[in-house]
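What you see is the complex with one protein chain gone and the rest in place.
Labels run A, B and C following the written order; every chain starts at residue 1.
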Amino acid sequence: MAGLERLHAALSNGHGDTRLSWTNRIVIGLIIAASLTAVLETEPVIREAVPTGLFIGLEAFFVIAFSVEYLLRLAAVGVEPRYAGITGRLRYMVSFWAIVDLLAILPSLLLLGGQESFLLRLARLLRLLRIARLGRFTAALNDLVEALRGRRYELLISVAAAGFLLLVSASVLYVLEAEAQPESFGSIPRALWWSVATLTTVGYGDVYPITPLGRIFAGITAIAGIGLIAMPAGIIAAALSDLVQRRRDG
Amino acid sequence: MAGLERLHAALSNGHGDTRLSWTNRIVIGLIIAASLTAVLETEPVIREAVPTGLFIGLEAFFVIAFSVEYLLRLAAVGVEPRYAGITGRLRYMVSFWAIVDLLAILPSLLLLGGQESFLLRLARLLRLLRIARLGRFTAALNDLVEALRGRRYELLISVAAAGFLLLVSASVLYVLEAEAQPESFGSIPRALWWSVATLTTVGYGDVYPITPLGRIFAGITAIAGIGLIAMPAGIIAAALSDLVQRRRDG
Amino acid sequence: MAGLERLHAALSNGHGDTRLSWTNRIVIGLIIAASLTAVLETEPVIREAVPTGLFIGLEAFFVIAFSVEYLLRLAAVGVEPRYAGITGRLRYMVSFWAIVDLLAILPSLLLLGGQESFLLRLARLLRLLRIARLGRFTAALNDLVEALRGRRYELLISVAAAGFLLLVSASVLYVLEAEAQPESFGSIPRALWWSVATLTTVGYGDVYPITPLGRIFAGITAIAGIGLIAMPAGIIAAALSDLVQRRRDG
Partner (left out) sequence: MAGLERLHAALSNGHGDTRLSWTNRIVIGLIIAASLTAVLETEPVIREAVPTGLFIGLEAFFVIAFSVEYLLRLAAVGVEPRYAGITGRLRYMVSFWAIVDLLAILPSLLLLGGQESFLLRLARLLRLLRIARLGRFTAALNDLVEALRGRRYELLISVAAAGFLLLVSASVLYVLEAEAQPESFGSIPRALWWSVATLTTVGYGDVYPITPLGRIFAGITAIAGIGLIAMPAGIIAAALSDLVQRRRDG
């Protein structure tokens, strides 16, 4: 039983300021390598440049590695009283991070057969979810989520204000520009594409008003967009400032 | 009279931390559904895909529902002493939210006849104002307006600074670029379209300077635009921070 | 001498929370009207739509009005001991706002003759400087300038950091993209145009890297641009926050 306990200690990511164990550092390295492989594999230029079978081989390696890790975790978790025995193991398997770990293995099976298609791309995307496994190792994310939750009231107001502004500007531009540019402003849903690009100040430039009235109103919208950015920026900045304060105090 | 009082309680949106009544939740759902319908109806692709009469039927349903709600509110409000009797009801009818409620019903009548035209689009836009009715149910908006009003002095300065910057940059680009691009920079009003897109950092890319001097000055303008964004962002962030503080203290 | 004193009181813009005198409100109205006229006059479509001579007549009216105001101020200022007598009047004439007032009158004379040319556009631009006269009436601007001056150390750092970032990114893109796009990235000054558009997040889209390495570095630059925006935003926000605090305290 001492072996299981040592395994559990090696796989546990500790709490507070304990450093990550070497086992977990290897796991993190594997997750990052697997994610990078999944990203690069989508690029046809790279797929053609490397020898056939390289990506299949890598994927097989990652699946086996993650499966071994999954089984080892399942075995080791038994040393914790609440996960002891068969019932405990089942209870562990439906815990949040255990499901994430399982999801990181399964999508690969979808890739065994199949050509370049929507489903294949979707399977590749699901494989990228492995990167979410990194969340297991970071306590910082919890702090951040906590900090933002404390400001959910203000964030809700600013999201509502943003939605209202988007709708109003899209509607006005629809009224003013629909005749001149039916393709881009012929309906409110179409005008919303312009609204989002303008209010977030992305401004792709594929769509913009051409009538004088439309331009005047678009200018007002763009200036209002500054306020749209300012509100969540101020809220998140304040939330992060709280987070720092709390970490220093305690 | 107990019926009226129960109706009044059901329609009143309460104060402070009272939860919304089920009646009001239904009304909010209807407002959102009506707004969504109004948005989707403008899209020709959707109009052609659904059976003829669907949107007319939906609109009729929303008009009737909102009319019934309006009359019920008018009846129920009589339990409040200041709105009691005929005179009280008339006083209620000219109150802010009662007018908004009425405006949410009337524009539909404009839609009964009419083809695809500017007036039809305007009527649809007015119908979207229904979404403003949501303001009746949110106390948060009042807080936000209050917080921003406390900073109106700083917001005024930053709006004035923005206006000045817009005018100066448009004027300089007009002097430098008018000869090279008369269509886009041939007058200060035309150059203002470029100014707004640049200072708000939207940057559609439909208009930009091409002469070396124009580009140097445009670069300075773009950098100054950062300050333009920074000022209201800082002000609104501080106002929201005050708001949070006040809510925590009391 | 009582007449001069009353005139002086009417023209003086007071200090602190004194309201603007009616005489000064008229002057402000004239300045705004003259600036708006100067802006609209540059637009050929408007010039052709209005009767010939309208803009010349308006300009003549504004020049006469501002000249009368200038002479009245010159006469009235004599009631202040330091500006009394001929020597005092001369001393007033070289004071900052008196020079601005004079500059608001003179450029019009350049417009009497002349066709559509660079000099004519420059004269129109100078005429727009009249709007700077509004600065005479606002105490708020002084406060803002004062607040920003207190942060000149931080603003200087962020401007230096921005300049450094601009130069570095332009240099790297010049090295990476010069061969592929000699027209846009063939020299560091040319690449600077791209740098400014990217780091300020304006992103016109007239110039962007096309090589893989150039795109990777451009992505890093764009992300660094967020920091570039964040620094002055934070500084100005803090300065404005100080300003509000000081106004509340005293």
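We adopt the following convention: a contact is a pair of C-beta atoms (placed from the backbone, for glycine too) under 8 Å apart; a residue touches a chain by one contact, two chains touch by 3 or more.
It should be emphasised that the depicted structure is a prediction, and the values quoted were computed from it without experimental measurement.
Among B:G78, B:P189 or B:G205, the one in contact with the hidden chain is B:G205. Touching the chain that is not shown, out of C:N24, C:T42, C:S184 or C:T198: C:T198 (per the contact rule at the top). Touching the chain that is not shown, out of C:H8, C:R91 or C:R215: C:R215 (per the contact rule at the top). Counting the whole complex, the residues of subunit C in touch with the unshown chain are 151, 153-154, 156-157, 160-161, 164, 167-168, 171-172, 174-175, 178-179, 186-190, 197-198, 201-205, 208, 215, 218-219, 222-223, 225-227, 229-231, 233-235, 237-238. Think of the hidden chain as still there; on subunit A it touches residues 35, 38-40, 42-46, 118, 121-122, 124-125, 128, 131, 138, 140-141, 144, 162, 192-193, 196-197, 200-206, 228-229, 232-241, 243-244, 247. Counting over the whole complex, subunit B has residues 201-205, 233 touching the chain that is not drawn.
One rule holds for everything that comes next: only the chains that are shown with their structure count from here on.
Although subunit A and subunit B carry the same sequence, what matters here is overlap: shared residue numbers make up under half of all numbers found at their interface.
When the CA atoms of subunit B are superposed on subunit C, the rotation angle comes to 90 degrees (nearest 5).
Using the average of C-alpha coordinates as each chain's centre, C ends up farthest from subunit A. Of all residues in subunit A, those that touch two or more other chains are 201-205, 233.
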